[in-house]
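Omission of a single protein chain aside, the complex is shown with its protein chains in their original locations.
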Amino acid sequence: MITPLRGRDELDVPGLERLVDHILAGGVSGLFILGTSGEAPSLSYRLRRELVERVCRLVNGRVPVMVGITDTAFVESVNLARVAAEQGAAAAVTATPYYFPSGQPELVEHLQHLLADLPLPLLLYNMPSLTKVSFSRETVRWATDQPGVIGVKDSSGDMLYFHDLVEIARARSDWSILVGPEQLLAESVLLGGHGGINGGANFKPRLYVDLYEAAKDHDVDRMLDLNQQVQAIARDIYQVGRHTSAVIKGIKCVLSLMGICDDYMAEPFHRFRATERNRVRAKAEELGLI
Amino acid sequence: MITPLRGRDELDVPGLERLVDHILAGGVSGLFILGTSGEAPSLSYRLRRELVERVCRLVNGRVPVMVGITDTAFVESVNLARVAAEQGAAAAVTATPYYFPSGQPELVEHLQHLLADLPLPLLLYNMPSLTKVSFSRETVRWATDQPGVIGVKDSSGDMLYFHDLVEIARARSDWSILVGPEQLLAESVLLGGHGGINGGANFKPRLYVDLYEAAKDHDVDRMLDLNQQVQAIARDIYQVGRHTSAVIKGIKCVLSLMGICDDYMAEPFHRFRATERNRVRAKAEELGLI
Amino acid sequence: MITPLRGRDELDVPGLERLVDHILAGGVSGLFILGTSGEAPSLSYRLRRELVERVCRLVNGRVPVMVGITDTAFVESVNLARVAAEQGAAAAVTATPYYFPSGQPELVEHLQHLLADLPLPLLLYNMPSLTKVSFSRETVRWATDQPGVIGVKDSSGDMLYFHDLVEIARARSDWSILVGPEQLLAESVLLGGHGGINGGANFKPRLYVDLYEAAKDHDVDRMLDLNQQVQAIARDIYQVGRHTSAVIKGIKCVLSLMGICDDYMAEPFHRFRATERNRVRAKAEELGLI
Partner (left out) sequence: MITPLRGRDELDVPGLERLVDHILAGGVSGLFILGTSGEAPSLSYRLRRELVERVCRLVNGRVPVMVGITDTAFVESVNLARVAAEQGAAAAVTATPYYFPSGQPELVEHLQHLLADLPLPLLLYNMPSLTKVSFSRETVRWATDQPGVIGVKDSSGDMLYFHDLVEIARARSDWSILVGPEQLLAESVLLGGHGGINGGANFKPRLYVDLYEAAKDHDVDRMLDLNQQVQAIARDIYQVGRHTSAVIKGIKCVLSLMGICDDYMAEPFHRFRATERNRVRAKAEELGLI
């Protein structure tokens, strides 16, 4: 889930309510807040806590809420996990520390420390393009022996890595592999993954739920058909901007055009200006999103 | 300056006092805290504030104190800069936001926002190996037009970039170029830089001050002689560990062997264990550091 | 196809005959020589020509032969394509020049020059991990307008790129997308690709043909079953060595253990020594390859 903002360090509260309801109405089986699309690293701790509290209250147990606690400071990660646990979140999600690149032995030790202090089950979040470091296959294999770890969200886009994750996951019947770039949802679910955490589900949740189910049911024709819509969204909406920020800007812009929430973005980014907004509008109309 | 710690989220206060005095006794012309070697991104905000307060009090105006405010969250950067200003720091230092890579136009806008809210002069900190993004030559050129920016600390290790920085700096008589990897101190000062921010100055500050002066005075023989000592330290002390963390671990290990401060490190790292510590000890003895 | 060698600059001729027959007996629909697994860039031009001649004679029209002409020197690429055409090859295959990285406009101009001189249809070979440069989506789109280009072999392993290739290919009914890492054969054929160029088909061609057909026929259960075998081969055989050369060394080692051909490798590589060979033997026995 993106984080609806209406200004610097200020949540768009009515937008947040509409957004949570919109996503849940789409039939999703869980909500992930404070991830990359949630701009978590760009938000103050105060705002992160406020978001956790509000979302948990709004969701009110309808689906599990997973909370990103990724941080470069161990203490802040644990602090946020405690807030999440108090508010009734179901799991904490962490990428590797992302300023200093850790060696894998350092990373394993870091996870050991984290697991000792965490009040929630932990989902690993593999995001090497932004953190510089992958959870290596050996580290994930080690993690399957830790009862406190429940799976991996893989946003590497690397399907060779994914296939090895599937093999590694055989060691744990309760392990989840959730894939990040939504363009890979179909194939990853078909080939052994357990679901997706997909930005497009902010504005069109039903599409991703349907695609997930088609893949899980091996309904290939339906899967291919839905997959084409997912690919078109990625191509048309997420590439309007030039920089890495283009995906989040695109999602927030669509949500703003739909009247769901504001598209304000935290520094270092800025919402799309008129030119890009008009291009998103045209594409979103073509795709039947608005 | 490294950050002396004695445990998780706990400063080594007596060690900090000894360290500040040791460095200042070496004749340095300023102190930079909460940079990369200071493990800033790994420290809680509480501890960062405590460190700023204690260091400013300890230094007590003897030299200017520069405070790293680099953060992925704009609001937290500004908060820390305010603490620094209240405590009498001389400047704030910021690298680019380091989770999301910004495009250069995004970065310029980010700096504009920051300058509008900062109570201190700003030094840019170019550290692309850890932040993924350089301040481009065009962005630095733009920055020379901002009165609130006073220079660049360049830790890229890229001397082609450095030579362009020297050219760009001609636009501002009060601009500083400070170079990061201490192995490049001699040549950068000789070729137009204004100084160094060098990790080795934690344990042997006089050496780096002397090298700086030899280079500034074009005393080539003395410069080459001192430079050999600096290269030897980098080769022998900073490459004992295998990971990126090796430099900081090496510095803290020497300081611990010197009895100056504890070598505890914040997650995701861990101080050297006995094997590496013994190797550092042997090398430090050879080099006459202990 | 790998290139069977028995010494420096010397083909293993009887091994080559056995290998071609073995692969064709597996039901493949074409043969690609002088690609990456064929060690093409490491072979002298004399040997490359000899290989083209021998393979075309051995295949004798049973399946189309595609010949890699990738080179840093334009003139040598064209020379080799002419030999291939004379010997009856069906297509030339080229990656981008791989010493100097070209900008995309430079690459388009390069392809224009090549197409003007080529006596054979051209398949583009996207291999950015070794050539440093991808054929951008725009360049591939441009290529679909060139009658002389017949498709893309994509070895990037990047399924986001692949999905865009599928979209781009809609412009040409006779366009082929062939995918490289065999671990991605199943999903790429299922999702719009036209086949694979897979190193494992050197020793177990039938497996890859069967997997291709299961995917093409949307026979998901069979596809998943065969795919597991393909993943196991990649995991067990291709990761015995530590370096990039491990895949080719693994394939050649299995072929040698099967008695098909020698496993000599051209510089800068060297066949597996006893330790690695024994590990490959154990794994190949487990997998029923030998």
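Order as written gives the chain letters A, B and C; numbering starts at 1 within each chain.
Criterion: a contact is a pair of C-beta atoms (placed from the backbone, for glycine too) under 8 Å apart; a residue touches a chain by one contact, two chains touch by 3 or more.
The structure presented is a predicted model; accordingly, all values stated were derived computationally and were not measured.
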(request) In the full assembly, spell out which visible chains the left-out chain is touching. (result) B, C
(message) For a quick check of understanding: of C:19, C:177, C:266 or C:280, which residue touches the chain that isn't displayed?
(response) C:266
(message) Even though one chain is hidden, which residues of chain C still touch it in the full complex?
(response) 8-9, 36, 39, 41-47, 72-76, 79, 96-103, 106-107, 109-110, 113-114, 130-132, 242-245, 266-270
(message) In the complete complex, the non-displayed chain touches which residues of chain B?
(response) 157-160, 163-164, 166-167, 181, 183-184, 186-187, 190-191, 218, 220-221, 224, 227, 231, 234-235
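We take it that only the chains that are shown with their structure count from here on.
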(request) Based on which chains touch which, give the shortest step count from chain B to chain C. (result) 2
(message) Under the over-half criterion for shared residue numbers, do copies chain A and chain B use the same patch or different patches to meet?
(response) same
(request) Just grab the chain with the largest centre-to-centre distance to chain C, centres being mean Cα coordinates. (result) B
(message) Based on mean C-alpha positions, which chain is nearest the centroid of every protein C-alpha shown?
(response) A
(message) Based only on mean CA positions, could you tell me how far chain B sits from chain C in angstrom?
(response) 49
(request) Let me have the rounded angstrom distance from the C-alpha centre of chain A over to the C-alpha centre of chain B, please. (result) 34
